[in-house]
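Handing you a structure now.
The complex appears here without one of its protein chains, the remainder shown in place.
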């Protein structure tokens, strides 16, 4: 390898070789197997399976609930990130670490807990019941679970960006006569917008694939509150491997597009940053 | 009259934002966490302890620990190898490799399970061969390990790559020029420099390995006392309307989550302190 020649450090061949083999065996070949399996279908067959009424309803529920949850997270995540970076209050560091709870808490635990909380006699559900709001076992429940799951993404992507905003810029805006709201809208928001969008996309992408926390609270009614991952599992349980594969390929394709979009967003955010810093070192 | 700095909001805005943030976090994080323990203890201590001492629960704990004990070290080895190659050497296709390492994060856990069923299941590519040689992977422990490896795949590597890139290769080159062998260089110079980042990756990977539900659920087959991990055990009890048992096991996992958060925070502080020390201003020159 050419890299070897230019470097006195040992282990390149071994490290890269091990990396590639491990990556191939564990990730690339199994994912390739999935795609290969779907090629057993003609395109027409594939299309039929991927666009049955039940499948379309599942996409609607999955993407609709994911988008709604991501919007909620973008809004509240911005507020939480702002508060955590800019304001001082007792227990700030504790709350800051606590934001990662959804990453650390197993999804099944989140699922049964949310289902219990929002059921008609649960801690929260019993106050919503009289208002005519049913959350558990409805699509609304899915939104609640996905909001929980995606919560840290927006906060964690925004925090470092808000920390990086130089106070001088805001002070300059203020000395030029801008109100606080104008400063936010014209100076701060444009600076953090790429990160907000990235956080939204991460949260959305995580929600689309989520399974564990949703199935307990969703009710799982076909056509109404059935998410795509669950539909894949129920096909699998009926030994309909081809059907499960077709749906999985659709999901995989969408995940891949989302991954590319997120990479693109991050590149955009980083590049804007570079342009702003022209003249700095490196 | 209070003097307000140019870059803070009016007091009423600040209090509104603080209230909104607290309310949101309390509703979505605080209340659920409290509910786990409240539900677990609903039937009193005795019912709680009985739930935990149930043989099936204990075998689920054992399996969960065993799976994590296998999956995490394997991914640590991978993470070190990948970050070593990526951070210290130049080669073509590097950014593609980094993207591929992140790929498992973008894949639904259900698909992560499905791909191994398609590979090793009865109707999978290797199914007939495995059946002939009497090897069980899917609906057995090896399948659970594979699925767990997949979902925890990127954790260590993605912590280590930026860290090693930031550290450069000067110190390793210095070690080599002073006569260190590859092993001595790694053990005495590289590892001490990356230990906190490594630990951070291990903490995250471990939490996910022990808590994974979707992927494991697809490949496990739910055989009680054999292929049930703790999260799967929670599901089974919950579906059997054994809420106290389900929440007792869930509380163990919630405790694990809290331990994870504490450990993660401590490591973060430690890393931040070290970065601060490294980027601190040089002390003034003194000539003795």
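Chains here go by letter, A and B, matching the order in which they are written, and residues are numbered from 1 within each.
The rule is simple: a residue touches a chain if its C-beta (ideal position, glycine included) is under 8 Å from a C-beta of that chain, and two chains touch if they have at least 3 such contacts.
We take it that contacts and distances are computed from a predicted model.
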(message) Out of "Menaquinol:cytochrome c reductase iron-sulfur subunit", "tRNA uridine 5-carboxymethylaminomethyl modification enzyme MnmG", "Sulfate transport system ATP-binding protein" or "Aspartate carbamoyltransferase", which one is the UniProt protein name for the chain not included here?
(response) "Sulfate transport system ATP-binding protein"
(message) For a quick check of understanding: of B:102, B:173 or B:268, which residue touches the chain that isn't displayed?
(response) B:173
(message) Need a quick check: the contact residues on chain B for the chain that isn't drawn.
(response) 170-171, 173-181, 184, 188-189, 192-193, 277-278, 280, 282-288
(message) Suppose we count only contacts with the excluded chain; which residues of chain A make the list?
(response) 5-6, 8
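In this text, only the chains that are shown with their structure count from here on.
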(request) Using mean C-alpha positions as chain centres, tell me how far chain A is from chain B in Å, no decimals. (result) 16
(message) Applying the document's contact rule, which stretches of chain B touch chain A when the two form their complex?
(response) 6-10, 13-14, 17-18, 20-21, 24-25, 27-29, 31-33, 35-36, 39, 77-78, 80-82, 84-85, 88-91, 97, 99-104, 106-111, 114-119, 121, 123-125, 146, 149-150, 153, 169, 172-173, 176-177, 182, 185-186, 204, 207, 210-214, 217-218, 230-232, 234-235, 238, 243, 246-247, 250, 253-254, 256-258, 260-262, 264-265, 268
(message) Using the touch definition from the top, list the residues of chain A that touch chain B in their complex.
(response) 1-4, 6-12, 14-16, 18-19, 22-23, 26-31, 33-34, 37, 76, 79-80, 82-84, 86-87, 89, 93, 95, 97-114, 116-117, 123-124, 147-148, 151, 167, 170-171, 174-175, 180, 183, 205, 208-212, 216, 229-230, 232-233, 236, 239, 241, 244-245, 248, 251-252, 255-256, 258-259, 263
